[in-house]
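Just one protein chain is left out here, and the rest sit where they should.
Naming follows writing order (A and B), and every chain is counted from residue 1.
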Amino acid sequence: MTQSSTKPIEHAYKVTKEQAPVYSRAERKIRNANLRGRFGLALYIVLLLLPIYWLVNMSFKTNTEILSGLSFFPENFTLANYAKIFGDPTWYMGYVNSIFYVSMNMVISLLVALPAAYAFSRYKFIGDKHMFFWLLSNRMAPPAVFLLPFFQLYSSVGLFDTHIAVALAHCLFNVPLAVWILEGFMSGVPREIDETAYIDGYSFPKFFVRIFIPLIRSGIGVTAFFCFMFSWVELLLARTLTSVDAKPIAAIMTRTVSASGMDWGLLAAAGVLTILPGMLVIYFVRNHVAKGFALGRV
Amino acid sequence: MAWMSWTLPTALFFIGIAVILVGMTTWQIISPCVERRGFLPLATTRGDRLFIGLLSSAFIHLAFVALTDVNIAVATVLCAFWMVILMRWG
């Protein structure tokens, strides 16, 4: 039985093998193209990482070595720059502040965006398209336009120089983005699932938390990543809304300019430390991030 | 509210916008509108036309202010006509 059934397959296999030479030129072409592609990509990534490498390299040098000439490796390898950052609360509190308001922003954005994205993906309601467009237009509005009123608004409600102020201000562009991405992911879930759940007697909140959220887990991860990313990299608003207690690391970095000139090594070390959290976060969402960059719409 | 530096004209402007929005919503509830095509090169609903009208009015006002010394009221009257045309035939 088995023998008789394998025979035709073997035969077919032979045929394709015999035909193979016909394709081989095309295949070789493809393989060559792939090889060229790998080489090109490697070159691109090297060029991409070179400026970052230069920063890392500099962060391990002393200032005298930096100013005395170029070298690809630090000759007098030193951790003094990092030691200075970790030994001085005005420095390392900057990181704590940044991480604090970024996390707050992430939580707020997700909490309000989840139900809204569900509404946009499932229902038609009066003004839905205009609402969506209005949200997006906020994502596009230049922060510089709102700088001064923001400062006065948050001062007048007594939130100036608090973490929540920065978190709320960053909601201006992160919430629309979160709604946009989540709506894309949610539209990918067939609505039959919702209907079945309602027939099974689930209430909306129960259905949403128990069934729906697990279904779009990856979408939520990606959204959180994007909220993190845009809140982490933003400086203009964060700097304007803080002075001492909630000052982000990115703003503290400007202090390296002093009367005796730039402290390049310290600046480089602080810069390197701002890159690390991002790399850590992207590692967690690496499998979904591509889809997320298309905002769930492919 | 002092820091917001309200003035009468701007207050009236925002009240006007708010009234229009409420009015449009009520209108939509009473008689829902269907997407249609007028002289604009795309299918629009009532709300879309309102938005296009408001945005283009803003630019018309800006052009008036920048290019002429004519009183701004002239531009406003012109825009009112434009809005009517757009809402009816757009």
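Note that in this section a contact is a pair of C-beta atoms (placed from the backbone, for glycine too) under 8 Å apart; a residue touches a chain by one contact, two chains touch by 3 or more.
FYI, contacts and distances are computed from a predicted model.
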What is the missing chain called in its UniProt entry, if the choices are "Secreted protein", "Sugar ABC transporter permease", "Spermidine/putrescine import ATP-binding protein PotA" or "Sulfide:quinone oxidoreductase"? "Sugar ABC transporter permease"
Can you list the shown chains that the omitted chain is in contact with? A, B
Residues on subunit B facing the left-out chain by the touch rule are 2-7, 9-10, 13-14, 42, 51, 55, 58-59, 62, 65-66, 72
If the missing chain were put back, which residues of subunit A would it touch? 23, 26, 29-30, 33, 37-38, 40-41, 44-45, 48-52, 54-55, 58, 66-67, 70, 108, 111-113, 115-116, 118-126, 128-129, 131, 133, 135-150, 152-153, 168-169, 171-172, 175-176, 179, 187, 190-191, 229, 232-236, 249-250, 253-254, 264, 267-268, 271, 274-275, 277-279, 281-283, 286-287, 289-295, 297-298
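Here is the rule we go by: only the chains that are shown with their structure count from here on.
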From the mean C-alpha coordinate of subunit A to that of subunit B, what's the distance rounded to whole Å? 38
Would you tell me which residues of subunit A are touching subunit B in their complex? 126-127, 129-130, 152-153, 155-156
Within the complex, subunit A is touched by subunit B residues 3-4, 25, 28-29, 47-48, 51
